[in-house]
Each structure stands twice: as C-alpha cells, then as structure tokens.
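Only a single protein chain was left out; the remaining protein chains are all shown in position.
Now for chain A:
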C-alpha cells in the first residue's frame, strides 16, 4: 500500500545528506576564502580553523577552559533548577504570595539579563561565581514558570481521585504535584541547559580569566579571526553534545507522556 504523505528516505540516507550539508558549507567557505573573494583575514579559512582547533585539543590548553565553562553551566543549571522548583511550588501553593509578587516577577523576567553581568562581576569577582549567578537568573525563571504551571495544571479530578484513595498531603506532593511539575521542568530541559550555558559564556565573554567565552574574547581582542572561529567551533560541538545528552535523559524521564500529540510546553 502506498501512503499518501511523501515518504522520507531512510535514516542512514538522511544522515549522509546532513553530513553533505556540513561538507558543502566548509567547501564553499574554503573556495571563497581560497580565491580571496572573502578575505581570509576577516573570515579565516576552514583549514586554519580546523588546524587551530586540533592543535588546541592536542596541546590540552582547551580542556581547562572547557572544564571551567562546563562547571559554570552545571552549577547554574543545578542552582537555578532547585531554586526554581522551590519557589515555583511555594508560589503555586500560596495564592497570596503569587498575587503580590506577580508584577515583580514579570518585571525581573522582562529585564535583559546581560545588563546584570557587570553587577555580578562587581559583587562576585571575575571567578566562576559571577558567571554562575548570571546563568542562575536565566535558568531560574524558566524552571520557576514551568513548575508553577505544572502545579496549577494538575487535573482536579486526578487530585480528587488521589485524595479519595487516601493520599495525605505528603502523598499528594510526592505522587501528584511533583511528577506533574517535573514533567514541565523536563520538557523545558533543553531551554534551561541552553540558558545555563549562555549565562556562562556571556559572563566569561564580558570579563573573566578562563572559559570558552574568555578564549573567544581574547582572540577578538587581537583580531585573531581563526581563534574566534575555532572557539565558536568548540562551543558548537560542546553544545551539540550536551543537547544530545539532554535528549537521552528527557526520553528516559518522560516516557509516560504521549508523544507529539499535545504539542510542546515551553
């Protein structure tokens, strides 16, 4: 039987096509800079960028900076998530608190967090904590709003049913509110992890002595385009790997949810 929808090719073919796009991108870049249509000074050359990246990994200097960025990302994510869950629950279960603080939460959330970076640097110095703080302000609100929503959205029938089955308020927390809230948190995991990293890298970029953002900033300071692109390349690979890890975790934690029917929650 033929299906009406256009059939997609098999997975290996798709992977090959995706790889093709990557190679084509590097080839075009190479040709354009090799023929001097684009200046290698401003655009680097793929050969030089790959060679630089390879050298950085081979000599080991990059690992230290990767480690710093990863540590900042992880700390921002964990602290922001824990705080977001705690406050999300508190606000959802205490209507007065949520009503009173509502405009302030909205105001702070509307503030572009980058402007806080210099303040955090002033308060917390140029070490990792000013970057963590910046990441936390980003992660916190995503998790906070999702937990708040998750607690509010619990079906009243599911809740009533659990109570009829004899659930105490502790049971309700553990068996009803928490799973519901966590499902919203997990579904925003990609965004939260991404923002934790944005906080770390932007913080490093604006003032620090280590990390991927610092490396890129350094290279920019001396018009080292190859260094900038190499830094971006490492950052991209790093992001893709973390995102893949998040996808795996998400699949494991949200297997009870129907796929692709309800749309996303963000």
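One rule holds for everything that comes next: a residue touches a chain if its C-beta (ideal position, glycine included) is under 8 Å from a C-beta of that chain, and two chains touch if they have at least 3 such contacts; residues count from 1.
Operating definition for what follows: contacts and distances are computed from a predicted model.
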UniProt protein name of the chain not shown, from "Succinate dehydrogenase", "4Fe-4S ferredoxin", "FAD-dependent oxidoreductase" or "ABC transporter ATP-binding protein": "ABC transporter ATP-binding protein"
Option touching the unshown chain, where A:160, A:209 or A:249 are the choices: A:160
Option touching the unshown chain, where A:49, A:143 or A:176 are the choices: A:176
Residues in chain A touching the chain absent from view: 155, 157-158, 160-168, 171, 175-176, 179-180, 183, 255-258
